[in-house]
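The complex appears here minus one protein chain, its other protein chains still in place.
== chain A ==
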Amino acid sequence: MGENQENDAALRHNKPSTEQEISDELDLRMKKYLRGEGANLEVLKDKKLKGQLAVKEDLYGKSAKAAANAEKWLMPSEGGYLEAEGMEKTWRIKQEAIAREVDISSSGKQYDIILPELGPYTLDFTSSGRYMSVGGRKGHLGIVNMINLSLIKEFQVRETVRDVVFLHNELFFAAAQKKYTYIYNREGTELHCLKEHGPVLRLQFLKNHFLLSSINKFGQLRYQDVTMGSMVGNFRTGLGSTNVMQANPFNGVVSLGHSGGTVTMWKPTSASPLVKMLCHHGPVSALAFHANGHLMATAGKDKKIKLWDLRKFEVLQTLPGHANTLDFSQKGLLACGNGSLIQVLRDVSGTQNYSRYMTHSMVKGYQIGKLVFRPYEDVLGIGHSMGWSSILIPGAGEPNFDSWVANPFETSKQRGEKEIRSLLDKLPPETIMLDPSKIGTVKPKKEKPTKQEREAEIEAAIEAAKGMKLKKKTKGRNKPGKRVQKKQEAVARVKRPYIEQKIQEEENISQKKQKTSVGVELPKSLQRFARKKASS
């Protein structure tokens, strides 16, 4: 009950005493929904536009207020954390202690599954956290319903399995096997064999874009559209093979950690990385992204764990220690696994200053391969060399789920409807960019100088040429006629590049015109006899 009591205590502590505080809190929430400041309308000269924008801003404000109110008063439950009293330290509280205090259903979430034969296990949860897929290194694949802990399907592929990942729902999952990647359905039927991906080391699925991305042994990053089956992107990273790969949940950018200590970020429509940053001096061993997309955690073999601000690409915090695997929970807890020890870090003050929150050590000799927080639950899934385990981390999961986003208690009908809806809302691959909020704004241009600017430039150049001082030359070279001629020449020389540029542009335009006009003039049957002009 400790956790609950603590939660209650936290609630009591958080309870606003006056209306003022409530309104302050609402204001804070409103700010979140306003998504930044409104434009300064005083600058506008167009009165009509000003009026329209003012009305719009007013509506935005109202909407944000309504949303804030809904969030404040309608959210069913609030999250809580372990809170220490006096000399207590939260990281000294053991799982057993927690188990003694929590209710039966929660204590049921602490367990170890020991499967020593089929090697280190890797895990993946569906977005609702209801299903878990497990993949044993030696070919053991399975799907588990996490609510009643029943095994839905378990089968052996008799091949190395390096990674498993769920597709958009629990019906399909992909497994990176020895030679190829396969897609299975829930019943364990092999649906597809993705031969093009090659021997894949790590898989990621981008839910909003329906893209399955993979990195293989040869360092090739591939994106495949799982709806149509088309290969969207296929890039050579050129930085060696790696098995550190994570997709940013905020913008769908896939990041890779390389042996040179660099982290590269990719999108499916460009062959060169969007960002390449040197994060560690040793090889990068793990990567994780916060759900808000602004925070990245990297771990390197140089015994450092770093937290990065992705808006500025700067280090926020450097922590000592190794980590084989990292994961952020929905509420922003960071789990690091190393050897058989798990550390969970928490941003206590809300200033991106992570400090130790909880620790857990597995049985000696168990090697942690993968840590994944279960969505909408205070549970951390651990895949290790002897099977998989699950421990309680209070305050890890989002306490309120939005059934439009992910519903842990989904019926099959709802699932079907959601599948259709998500397919209709599928985003094209080019929408993956570093800042997706830039979509819909004015196209970023390589500024072409305007006509006026160009004219001004020419004029300035001519003036400069005219003002040039001529040397005093001897013997008839200094005649006024010669001097004038020289000046004229200088002016002409200055002008030439601009004129050439102009001519070039005109030519381009005329060529384009010709291309279009030739197509129009002749009837279709005679077009093939059209004489091709030398210029085009």
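The criterion applied here is as follows: a residue touches a chain if its C-beta (ideal position, glycine included) is under 8 Å from a C-beta of that chain, and two chains touch if they have at least 3 such contacts; residues count from 1.
FYI, contacts and distances are computed from a predicted model.
Among the names given as "Anaphase-promoting complex subunit 11", "U3 small nucleolar RNA-associated protein 14", "Ribosome biogenesis regulatory protein" or "DNA replication complex GINS protein PSF3", UniProt records the absent chain under the name "U3 small nucleolar RNA-associated protein 14". In the complete complex, the hidden chain is touched by one of A:Lys153, A:Arg186 or A:Lys276, namely A:Lys276.
Where chain A meets the chain that is not shown, the touching residues are 34-41, 43-46, 48-49, 51-53, 55-56, 58-60, 62-64, 66-67, 70, 91-92, 116-117, 119-120, 137-138, 158-160, 178, 240, 259-262, 267, 269-270, 272-279, 281-283, 301-303, 313-314, 320-322, 338-341, 356, 359, 361, 364-365, 367, 385-386, 404, 430-431, 433, 437-444, 446, 493.
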